[in-house]
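Once you've had a glance at the structure underneath, I'll fire off some questions.
Complex shown without one protein chain; remaining protein chains in place.
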């Protein structure tokens, strides 16, 4: 089984591989959640882990999210490094009390004496035809909670590299996995050792000088597509993949926007009170005199996530991004 | 007992009076929560209601916030208008699942067939010397949840008028009560009928032309004080009290900032991912060419709420507001 | 006065407050699940009820197979089948009066249909055109609830509200074995008992929560043993015996209606199919286990009892099947039509009145759709 590598791997496979490698490297790493064991998770990310490491290392828990996260806190207090799976975004809500009042605060509460090296994997976002409660983008809640790191990969390589980093982190990391990219592939080769990516660094995925698209997770491919389409309009768009919402990489983002003078934040999460507000505000604070136009936001509408048959209207798509780019007051320039 | 009015009343008394009047006016209004009955609530807001309306109308519930909110949902489904008290901000977290997945979505879920006329009273914010978990400002979570109204009074009259409006609303309202203003008084007279204030209208509390302070709830008195102090520096500050975070009154805020050309958002809630990001972003979108400087934020630090002995360092105070005003690029003007 | 000086007067007494408030014995469930079919009691069961249950079971099974078929044709986003659990689904529906309320979980579309909901409306959520395919008040069926156990407190609150208004309404709430692990299960049962709310909780213990077997979900002697911890009766029933489930639920409903408070009923049943059409149950259970349950099929059990008593013959069976086929044909046909969709619905029901923010977003989408339309027209392509 170790001879032929499936190449290229999907993001789900890369995540599974990261878990496996982390468990092999450190006996303190424990995976737990609903259906993560025998079934291998509803997205098969944890497939094979129970077989390889036993039920005590990859555990099917009772169906209770607060209990899952709460017991993981206790395990981390005893020195383990639990990796918890929340089955879907919306099913993490019952665990919010534990997350806000304990996970995010234990280090601070104890003046640094007790940290919680805990990773919380949350499949998030829409675009997979999921019925109600299966497509939420809840990153705004996590961002507003000091003490949490909030990380989300958009490429297969990052899925591996960032998850390894999250598990290695001595602080709790909410690791948001874009559901609709689970089956995406890129050039990542599971047979080659992949670098563990440091958390907190954004990356420029595409260089351009007309304007910056600031995005992350499920919206990265959409932005790249929009950037290609924008060439027809004469715009050469830069695309920044944040990868980490907390810590936020002001340096990379600011440098890009100062170069281009225009920016659009793109995400699936709702607009009002969503991540884009924070991002637009801080970019504006730092780049005010470089900006030719206000930083715009292309994001989900301010509605509960729609049913499958209507979700395409809700999700930020290429046209909506290009419309926003068009509104970046180009006339003013001429 | 009806002859002599305690005048002026405190905000806590005005809230109690609003509950009483709402209960008297509509038998569907039920008050429920931990210690709201016999004790009258830990802040005495519900004092006397059980005596006047009986235990079935003002009910001491078991100690379980998800259960309180969840049963209130069912009561609202049957046509009642529950007013739920969460004892402190941080103790609302166990009810987040009910809040996000049900309270905010029932109307939308049923295409309007079933609304939830439900008010959730949450004492919030710090400045009262409360120990851990008793001083959180959690409005960012509520703002990021479509389907909720988010309202917060800063004056005694608004406490009455907005709470009456919240209870009268056919939609769920998260009613945030600034703890440290519970004992504040202004000219509100409980003997005179007070207008029910429509939800969604900000109000200019102080006119000025130099810059706009955009604020709400516990930070309003601080902003008014800062505005007075600013006169010594030659600044004539306008102060806008939002009163309602959702719906957001863009009209009033935008009009003010267009007049002044400069703005600072002030709140206790953490900066990163907090309400100020949204507010700054949308003000900038709407007022870009009127702005002399980026919209700045003076808010809580990005830390868990500090212990009582350190909270004064955390809370946005007059000096910090004036510092921000000073950074609004006045030189550029001259 | 020191304690030494007091001592002469002092006599240890039992803790003053101590008094067990209810006798636990009657709250404990039977040792084995209660059954009617296959026992002597089957001979006494009301023939009319038996026939009615039988017809509904046959329809129910057909409904399940039809719905699963619709997922294959892309007409449903997903379908969690209740095949094997029809006795629970049907009995839960039939035991209620019109004024009562049903609180189904995501797997309980059949219960809603058996209560009289249009099957197409019942499948709205799973088809994906809207979250709730129906107005809950029309048939007094709460929206199908996906977050597990979270609708249980709603049932308690509704039942409590009805009682406060003087209405003798009972709420029946459905939850799975897995759902009993959630905090909301606990809080709901506790509120119900403290308030003596007229609510009945039916746990369909079908052995699994997706892939997780009951033994990893609880160490309790039975799920019905949880009841005593809330001070309500716990009842254990064979969930594949429609007559037994109907009887036990009926008693619980009557008890609740009479002001006796809530009951927890555990129905021991089995999920005969995978969790949903998207699940692969071969990964976590042996065929032999499934096979063992086939001999205990709820339809076969009832059919046997009916024929043994001469209440059903081949013609009767045939008639039931035809009735079920007709229902399936109608369902198929109607589900094969595309639902009428209005994207503007996205904005219309978030609040009573849309916020300006929502109006702006609505206008944006409207403009986009108009542009799309123009684009299609200019390309001459049919939409």
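Chains here go by letter, A, B and C, matching the order in which they are written, and residues are numbered from 1 within each.
Everything that follows uses one rule, which is that a contact is a pair of C-beta atoms (placed from the backbone, for glycine too) under 8 Å apart; a residue touches a chain by one contact, two chains touch by 3 or more.
Predicted model only: the values in this text are computed from it and were never measured.
Displayed chains that the missing chain touches over the full complex: A, B, C (touch as defined at the top). Residue-wise, the contact with the chain that is not shown comes from A:115, picked out of A:115, A:189, A:236 or A:329. Annotation: of A:8, A:67 or A:129, A:67 touches the absent chain (contact as defined above). Among C:104, C:198 or C:231, only C:231 touches the chain left out of the display.
In the complete complex, the hidden chain is touched by one of B:58, B:90 or B:265, namely B:90. Residue B:132 is the one among B:132, B:186 or B:292 that touches the chain missing from this view.
For the chain left out of this panel, the touching residue among A:138, A:169 or A:219 is A:169. Subunit A residues in contact with the hidden partner, per the touch definition given at the top, are 30, 56, 61-62, 64, 66-67, 69-80, 82, 94, 97-98, 101-102, 105-115, 146-147, 149, 169-171, 200, 246-248, 250-251. In the full complex, subunit B touches the omitted chain through residues 34-35, 37-40, 42, 60-67, 90-91, 93-94, 129-134, 271-272, 301-304, 306-310, 313-314, 319-320, 323. Annotation for subunit C: contacts to the undisplayed chain at residues 2-4, 6-7, 10-18, 20-24, 27-28, 31-33, 35, 37-38, 181-187, 190, 193-194, 196, 207, 214-222, 225-232, 238-240, 261, 268-270, 289, 292-293, 295-296, 299-301, 303-305, 307, 314, 317.
Here is the rule we use: only the chains that are shown with their structure count from here on.
Taking each chain's centre as the mean of its C-alpha atoms, the one that lies farthest from the centre of subunit A is C. Note: centroid distance subunit B to subunit C, computed from Cα atoms, is 39 Å. Centre-to-centre, using mean CA coordinates, subunit A is 35 Å away from subunit C. Computed centre separation for the pair subunit A/subunit B is 31 angstrom, with centres defined by C-alpha atoms. Counting partners per residue, subunit B has 66, 94, 97, 101, 105, 108-109, 146-147, 246, 248 as the residues that reach two or more other chains. Within subunit C, the positions touching two or more other chains are listed as 130-131, 147, 183-184, 345, 350, 355, 357.
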